[in-house]
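In this view, the complex is presented without one of its protein chains, the others remaining in place.
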Amino acid sequence: MTRLWYGGDYNPEQWDPAVWKEDVDLMRRAGVNLVTVGVFSWSTLEPSPGQYNFTWLDQVLDQLYDGGVSVDLATPTASPPPWFSRLHPEALPVTADGVRLTHGSRDTYCACAPAYREAARGIARALAERYHDHPALAMWHVHNEYGTTCYCSLAAERFREWLQTRYGTLDRLNEAWTTAFWSQGYADWTDIEPPRKTQYLVNPTQYLDFRRFWSDELLAAYLEQKTELRTVSALPITTNFVFGGWVPVNHAQWAAEVDVVAIDHYPDRADVGAEEQTAFGADLARGWAGGKPWLLMEQSAGAVNTGRRLHAKEPGRMARHSLSHIARGSQGALFFQWRASRGGAEMFHPAMVPHAGPDSRMFREIVALGAELPRLAKVADSNVEAGVAILWDAECWWAMQGTHLPSSSLDYLAAVRSAHRRFWHAGITVDFATPAADLSSYRLVVVPSLYLISDEAAAALTAYVESGGQLVVGYFSGIVDPDLRIRYPGAFTELLGVRVEEFHPLPDDSEVVLSSGGRGRLWSEHVHAVSAEVVDRYAGGVLDGKPAITRRRVGAGTAWYVSTELDDAAAAQVFELSASLVETVRRRSGDTTWTFLFNHGDAEFAVPDAGELVVGELPVPAGGYAVVRST
Amino acid sequence: MTRLWYGGDYNPEQWDPAVWKEDVDLMRRAGVNLVTVGVFSWSTLEPSPGQYNFTWLDQVLDQLYDGGVSVDLATPTASPPPWFSRLHPEALPVTADGVRLTHGSRDTYCACAPAYREAARGIARALAERYHDHPALAMWHVHNEYGTTCYCSLAAERFREWLQTRYGTLDRLNEAWTTAFWSQGYADWTDIEPPRKTQYLVNPTQYLDFRRFWSDELLAAYLEQKTELRTVSALPITTNFVFGGWVPVNHAQWAAEVDVVAIDHYPDRADVGAEEQTAFGADLARGWAGGKPWLLMEQSAGAVNTGRRLHAKEPGRMARHSLSHIARGSQGALFFQWRASRGGAEMFHPAMVPHAGPDSRMFREIVALGAELPRLAKVADSNVEAGVAILWDAECWWAMQGTHLPSSSLDYLAAVRSAHRRFWHAGITVDFATPAADLSSYRLVVVPSLYLISDEAAAALTAYVESGGQLVVGYFSGIVDPDLRIRYPGAFTELLGVRVEEFHPLPDDSEVVLSSGGRGRLWSEHVHAVSAEVVDRYAGGVLDGKPAITRRRVGAGTAWYVSTELDDAAAAQVFELSASLVETVRRRSGDTTWTFLFNHGDAEFAVPDAGELVVGELPVPAGGYAVVRST
Partner (left out) sequence: MTRLWYGGDYNPEQWDPAVWKEDVDLMRRAGVNLVTVGVFSWSTLEPSPGQYNFTWLDQVLDQLYDGGVSVDLATPTASPPPWFSRLHPEALPVTADGVRLTHGSRDTYCACAPAYREAARGIARALAERYHDHPALAMWHVHNEYGTTCYCSLAAERFREWLQTRYGTLDRLNEAWTTAFWSQGYADWTDIEPPRKTQYLVNPTQYLDFRRFWSDELLAAYLEQKTELRTVSALPITTNFVFGGWVPVNHAQWAAEVDVVAIDHYPDRADVGAEEQTAFGADLARGWAGGKPWLLMEQSAGAVNTGRRLHAKEPGRMARHSLSHIARGSQGALFFQWRASRGGAEMFHPAMVPHAGPDSRMFREIVALGAELPRLAKVADSNVEAGVAILWDAECWWAMQGTHLPSSSLDYLAAVRSAHRRFWHAGITVDFATPAADLSSYRLVVVPSLYLISDEAAAALTAYVESGGQLVVGYFSGIVDPDLRIRYPGAFTELLGVRVEEFHPLPDDSEVVLSSGGRGRLWSEHVHAVSAEVVDRYAGGVLDGKPAITRRRVGAGTAWYVSTELDDAAAAQVFELSASLVETVRRRSGDTTWTFLFNHGDAEFAVPDAGELVVGELPVPAGGYAVVRST
């Protein structure tokens, strides 16, 4: 396929059919070619148990088809109708505090409840049977943003089954969970509960396993629906990934089960942080997709939601965000949602057609972007080029969300974002890779705070260095195995040639100075350079003169260790980065290279011999962008 | 009646009868002529179910009568006795989180529980029968500070009945609640629940309707008691209104059902804010009373409770607060409570007789004020004069307490207080009016952030302007109808001659500059001046050059729009306000005018030709007051 998707979630059940006609007209005007329909339609499709109402949806799909708009048809299982909760109160979710939630929002179900799973398969089957051969159909969209957790007794049962599969015997579980501490030894599987509210600190491995369990359980729920759809349809099937600390989904693992990795992306910063986050989210999605194209399924058109307010995106910003996603591998730019709601909990959520209607700056920008994208159609088949990889591991993240760490300021996501941000500001494109990935194509691999690591992953990183790779390992890495058992002297000791004797976490408002003049914050360590060269040392304080940054030649490569959270200047020196006000991303297909240029500076940016301008302007104006094709 | 009430809550059951004698003596010394008795007496009056003990109350009322003190007899239904909760555990309230509360404080009941309602009627009837012809009786005081909410299943049943009455059909409810979004369509009334804790954002209309329902339900509970009392007594019946974000009571509506609007007023600021709040609370009460006299039923004698500490009121401050209420329409000044408690949760609550006893500054100030009030007796029949009105709508407040707004800094109460404060600092008396009120007598009407508005109210405001009124509408007004459905381009578009295309909420620490040099914070908007004159523009930033303040001549009047939260200087310019250190309020009856003067400055204030001094001093000393009568 050589086209880029453009469109968004379309929830026509909110309006009279009269509006549908205007919608399709406006979609044509905007160049929309794909809409996601049905995400929240369960109570409209099945207003009472077993009584389906497809008429309206038939009509909507026909009209879209007539207007040349393809459909990504969603199963509505993220929002069961009110009657479902009344008939199956045991399927309402329970919090860690024991509160059983009430219907009245969305996502209010326990995915472990058999009644829910059966109902979800049922509505998926009904939709598949009715629409699998509708000519508008281009893709299936299972559910919405899998990510709920529940602590009810049904979830407890499933958790125990999962643990039996993982550990086989209680002896093995007791060892993995270190239950000899605090008298937690289990002698019967039925004694095990979810990590609900308890008197004091929870067992950290129990907590981590509950996350792992939920990722697998939600995946099973997804696969049940996928099976229903696949039975009657050969079209691509996906689900839209949502990213957040509360989401128990290992997206890198899930990626194997979706035909295209699809993500929702909502930055929460109003300043340049939104651009950093956009690049981060897009690079992460490409990493999950193993470098293959993926799809931006949702973003916000007119505003960044900072959590406290909707910050209106400045002119051109919506297009910059969209093109940044496409530059980094997205097969298109989709939005939530097409038309702003007239009421309900998200009535102020931005939309492609805002409350102000088509006569608005926002819709005009939507139309303008829609006119540009076809010129980039061929980009859809190309791959993004990156010489640097950063490691990302969801399990390590979850492990570091526990309450047991030596500093509550340790933050895996922040450490990874920080590493990514530095390359972004230097104009260098990076990939994300899992610890188990083949890293041989990268000149540099960065490993921020990889607290949890398996033997296999540690071996893979060693092999990478031995074959000539440059590896930079950050502080607090290699500390525990996948059971969260201490692996002193740590998984990287031999590779790095250092031994860490003691942790010296820093207060939030303090820093350490290095001999080079660089500065570190958040963390420091008493490091012994056993067989490593010392690159930089702590200067002053209790660690005065002790190694802070080390380097060791290993085979054809080099392994660095950085024992503190460096400030940007010090990190730039280590990574040999120079600041760039132009974000440059290259996608290549055969001999053709598309170069995406985003000018974040205040002055225009000239690009000599840039090749053929595809979209945007050359020289690139301040705040502008250009895509240039060269061969 | 031409007298002012003076006194407070009297809870004699806390002391031995020996103290009662001293109490009456001290009341006489203080000029007390009304006390509220019985507010918390249920467990004393009915120590076990159906067994009444009236002897002590007989004695108390007789002694008060003998001392010349009238009684406002309260039904004790805000605090059922412990045995009630044991016998009716289903009547204990449940929080939105599902926690059923335990007896042990006060107000711990669900007003929807039939057992509670029956018991409340029972004790009201018993009191009415026994005391309706007691000569001390002057007034009935139903309950105390109606304001509790409960989410239990009994409340759910009543809520469903209320919804059936409001909407008639589920189709109408589904439309009003926009249930097509998020698959919330109801096909059965029994599927509807209170807005309890749910997975994510609650439906905003469901939330608003739950507030409306509780206002009506509590009113019904009040009316049941009123009926019991009215059956045997013709005396005035009231209940004391409490104001707060947690209170689901629409006082403007309730006002029709009380014989006199009575309020409790507790400022929570230690600085001049306490004076601002006093004027605000008093003007609001007068607004609820439709301009007629009302009654300050509770205030605190010796201290302002800031929430963190009891700030001792400076000498004279208690009298200033009391007179400010009277200036603004109160028929008196009453306190909670007469004598400070010896123990219990409010043992440090200030009182007319503090722990230090009569030999104390506080009691001496109480005695001094009691000596002045009779000289103001005739004020009781007069009306307050105001040429400016500010709109207040409880439903709009509740609607803006939802979680769905474009900025969490939007705050209806703060916007209204801010408008009121500016007039107060300019020495100008304002009324509060509901959107439906007759506004024709005002030269200026101010409408802060009236997010929710009905068609009728919008039409009334238009008519006001057309007949020559000056109307100032603030940002984020006219956005939704009473169902919380978006009404783009907004209820005021035509009247104001502007179209708002886009919201630009501001970060809390930022501001916008206007061409005039004025500044705004919190909010800005992309405004098109369709048929309005531009008074001021945004200068700089993304809205540079766009209208910020507009004005449109409509018929004989003018309609202004202010699209940001102006700072005080800019607002003073718009409203042509000049700062005054003297708070002046006028009450008029026939040809007689009472002018209340409060000097908030540091120097004495001379009033030439002021008329006859009734209380206070002339010139008015710094921090002092004077009431002057003229004809």
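Worth a mention:
As written, the chains take the letters A and B, and residue 1 is the first residue of each chain.
Basically, a contact is a pair of C-beta atoms (placed from the backbone, for glycine too) under 8 Å apart; a residue touches a chain by one contact, two chains touch by 3 or more.
Bear in mind the structure is a predicted one, so any value in this text is a computation, not a measurement.
Set against the missing chain, the residues B:102, B:190, B:231 or B:510 yield one that touches it, B:102.
Screening B:86, B:172 or B:553 for touch with the missing chain picks out B:86. The omitted chain makes contact with just one of the residues B:309, B:443 or B:553: B:309.
As for the chain not pictured, it touches chain B at residues 11, 13-14, 40-44, 47-48, 76, 79-83, 85-86, 93, 95, 97, 99-108, 148, 270, 302-303, 306, 308-312, 314-315, 340-348, 354-357, 360-362.
Counting over the whole complex, chain A has residues 97-98, 177-188, 190-206, 403-409, 480, 483-486, 488-489, 499-508, 526, 542 touching the chain that is not drawn.
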